Every structure is written in structure tokens, then in C-alpha cells.
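Only one protein chain is missing; all other protein chains are in place.
And then chain A:
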């Protein structure tokens, strides 16, 4: 056997020579030579990504585009077909190619081919345009212009299947807003698409996908589709039994869109069960259909406990587990299965138990280190979902090196979406009710969380704080100390004043868990001259968001459960703004519409005026002078039972202490 090195080296240089010779021939004035060269180029690049890139760099796209324009001027059908096909292949599944074709200005020439008298030319043009419209880079089609809508309708009404397919691709690519959906409905596109459901297999598929695009999240379009023709919905249901798996999948997706959009259609148990079984069966398809089926399955189950239960009864966990065990999973399929498992385990404990029973966790742990970012993200989302199980958290199922080490590593993943998903999983796992939080600390998880809480990206800051907050939940003294020293008082106070309200809320919730429990932990908010407490007071005074008020008031309430010094510090914050003309936040909160905020505020007052504490009576006097006692008196019949109960406790305490000062 000869060594491969030497012949291939000379081969690739001869290959390069041949390629540049081909480029010369494409530019030839002899149309016979040009035609053969175009066909040769087309045959080299079809199906071959490497060759597409290679010729792209050689400048083939502008050359072909130029040949197309010339052939158009002279109406040479053969040249038109070959050059359009070559451009279409450059654009097929290859974004750099789409960009090059668009930059070369070929787009309008391709559109012009659609009105050419020769059917083969029309076909070639429509096919290439469809390739372009399958990419996100395609120019957005403006349906709101009248002449554009007319043109689209003319495409959909064409006798040529490729041309109707192009019309559908344009809708799928460019219809995004409700206004666009309405414009399409108004122009009668739904009716046209409904009639295409009876067309050829490719027309059925195109129509199903377009219908889903127009109906998605638009209840008006959904009811128009269903009511316009009695057969419309039943045709889609029939197509879910089609022989072609792709058609079955698209029909399912269309039905899911309709039922997720409108609460009136397809809510019967029969159709729900049917969709679950159909999609589970489609998962077995070895190709793209199988990949996409898992995503459709997720959208069917999303937020719907009844469907998750049906899926559980249909052994969905076992089926997904079987798929996950397969050798050499394609990344897209891998991702889809993990996300489907995540959705399935998002609410029901029965699903999670089955998940643990089958030891799916080990397979998900493997996915955490997959080379493709989307797979890693999906694995994290799945972990987050199963770690909602308090039972398994208590059993310490997640605080194992197999999970924690790769998960912590993902906290500094190059992809932000992986980081965010990993933080989501970490947040749940660190809640851990056993003593195993140390596993997380030992492998450097805390340092990374703190580092991410200072990220420039607000979503990362938010999720990192969420993790820290949960890590702090019921943590022991050493753990709290460790977190606090890593995080430090100054950065905690600046997080409380973060520009993002959601970050502020998490920071306050973190402090709430920090000062929860023993007296010692309350001392943390007094570190460095009490900058944390000051920040809280400032934030409570300025915020208009109830969620922030709630977390902040529970912090104060926890502090107020401490010793006299602690209570006085809270009083100071409460009364700071009473005399400077603005309304004190405590009064604002007591009058809030949010009952949880009212409850949190009353709790603080209760803790401050606990009768056995020495300074209670002087604090009641101060509260009365600030108008707070009289405000509380007006709340004895609060519509919220919880508030009403706490108000009575507070009033009882005021009575015990005595209205002595009056």
C-alpha cells in the first residue's frame, strides 16, 4: 500500500489548478464552454460543504451571478438553469453561501426567472429562491405592501409545485408579527393554504408549516382557520395519519400550534392522547423527522400538567431513556431528547421518580461535557427540572462529583447560554437539605458564582445571585461565613443597588437568607459601617416594585427579630424619611395593593414591638408619631386573611405595651 502523503500533496495542487481553470471557463465568451463549466461547478459543490467554501473563496458566486445576468439578457434557457442551480446549491444549508449570493445581486435576477416562459427555468429559479428563504439571512419579505401580497398570492396560485413551495417558504421565513399574520389572513392566504392541504405531498408539507406560522399565538387566525371551512381542521387531523412521516410531524406541529393558541380547539382527551402517541412514534424516525419530533413533543408538554401525565402513562420517560442510550447521537437529537425530558419532569414527581429509577441521571451527566454547546445547555435545563424534586434533593442525589464537577466547570463555559442554564441547575441543586453543600464549595463553585455575580451581563448576574441565594438557604454557620467573605459587604451592597430590578430582588433575597436564623448571622449586615443595611433602606425608599419591597421587608423583619441594637437600626431605616417631606416607604407598603408586601411589612412591625423586649414601648411611641399605628388600625378588616391576622397580632402587642404615652 503506497503512503498517502506524497500523491495527495501533488493531487491537491493539481486540484487547485483545475479549479482556477474552471473559474476561467465560467467567464468564457463561448456559451458552450461556459455551460459545461457551470454544470461542472454545480456537480462539484452539490452536497459538499467543503467544496462550497472552497469555491466561495475563489469568488465563484459573483462569477456565476454574472453568468446568470448575461444569460438572462440573451434568454439562454440552458445557461439560466445551470447558473440558477449552482447559486441555489451555494445557498443550500450554508449561510456564508446565502450571504455571497445576496451580495452578488443575484436575488432580483432569480425572481425574474419566475416569469420566464420555459418551465425548467422557472423551476430552477424557484428552487434557488426557496433555498435562500430557508436561511435566516434571506431578506425579510414585506407582506404589508400591496404589490408584494399580490405577488405572493400569484406564487401560491401557481401550477408549478416548486413555485407554490417558494410561496410557502416566504411565509415561513418572513411572517413574524401579529400584523403580518392578520394581513395574510385578510388576503385570503389561509383559504389558499387550506386547499393546498389536498395537493401533492410537498404542497401538503409546505401548507402545514405555513399554516402553523400564521396561526401561532394568534387566536383570531386560529378561529378563522377552523371556522372558514369545515374541512380545514379535519384535513390537518387526517394528515397526522399520513404515510409520510414528515407530513405526520408537520400535521402534529400544526395541531399543537392551534391548541396552544386557542383554548377552544383540540382540547379533548382523545386528540391529546393521539398527539402524545404520534410524537413518541415519530421519535423513532432515524432522520430529521425524529430530531424535530422531540422539539414538537416539548412544545406539546410545555406548562401542561395534564399532557405530562398522559405522556408519563404512555411510557415517555422509558422511551426517551432508550433513545438517550443510543450510540453516536446527533447533537440536535441529543438536545431535543434532553429538552423533552426536562419538560416532562418539570412538574410531576411521578415522572422524576421514574427518571431516577431508570438512572437517566447518569446519561444526563455525560451530556454536561458534550462538545456542542446546545447539548450542554439542554443537559443543564434537564438537571434543573429534575432537581425540583425535594425528595431527591433531600436524598443528596445531586451532590455527587459526577454532577457537581462538570456543572461547576460549565459556570465558566465560553457560551453565555450554557452559563445561564448551568446557573439554573446550580441554583436548584445547592438548595440541598443535607450537609452536602460542602461538595459544591470544595470544587470551587462558590468562587465562580461570586465571580459571575459581578458579570457585565445582567442575566448572568441575576442567575448567579439566584444560585448564591439558594446556597445560602438554611446554610450552616461556616457555609454562611464562607459565602459572605467571598462576596464581601461592598459588592453585596452594590448588587442591592444594581440597575436591573430583577438583580436587586435576588440580592435582597440573598441577604434575607443570610440574616435568617441565629443572632450571629444578623451581624453581617452591620459589617463595614452597615453599608448593606443603608443600601437596603435606600432601595426600599426608591423602588416602585412590590417584589423588591417584599424581599427588602423580610430582610428588615429578620433583622428586627434580633437584639435591641438590631431593632433600633431597623427603626432608624423606617423613620429616616418620615420627617423630610417624602412619604416613608413603610406607609407606602402598608397601603400597597400587594397583600404579600403588606404581610411582610406588618411582620417587621410585630418583630419590632414584641412586648418582652425592653425598648418596645418607646418604639411604639415613635411608630405612632410617624402615623404608622393609625395606619395599621385601619387595616383590621384587610381583605387578605393573612394580613388581617398579623394586623391583629400587632394591635394586640400595642395594647399590651399600653397606650401609656397618651
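Note that in this section contacts are C-beta pairs under 8 Å (C-beta built on N, C-alpha and C of every residue); 3 or more make two chains touch, one makes a residue touch a chain; residues count from 1.
Convention: contacts and distances are computed from a predicted model.
Visitor: UniProt names the one chain left off this complex as which of "DNA replication complex GINS protein PSF3", "Glycine cleavage system H protein", "CTLH domain-containing protein" or "2Fe-2S ferredoxin-type domain-containing protein"?
Guide: Going by UniProt, the chain not displayed is called "CTLH domain-containing protein".
Visitor: Based on the whole complex, identify which of A:64, A:92 or A:511 touches the chain you can't see.
Guide: Hidden-chain contact among the options goes to A:92.
Visitor: Given that one chain is not shown, which residue among A:17, A:49 or A:477 touches it?
Guide: Selected residue, touching the omitted chain: A:49.
Visitor: For the chain left out of this view, which of A:29, A:328, A:456 or A:641 touches it?
Guide: Touching the chain that is not displayed is residue A:328.
Visitor: At which residues does chain A meet the chain that is not included here?
Guide: Listed in rising order, the touching residues are 1-2, 4, 7-8, 11-12, 15, 39, 42-43, 46-50, 85, 88-89, 92-93, 127, 131, 161, 200-202, 243, 287, 328, 330.
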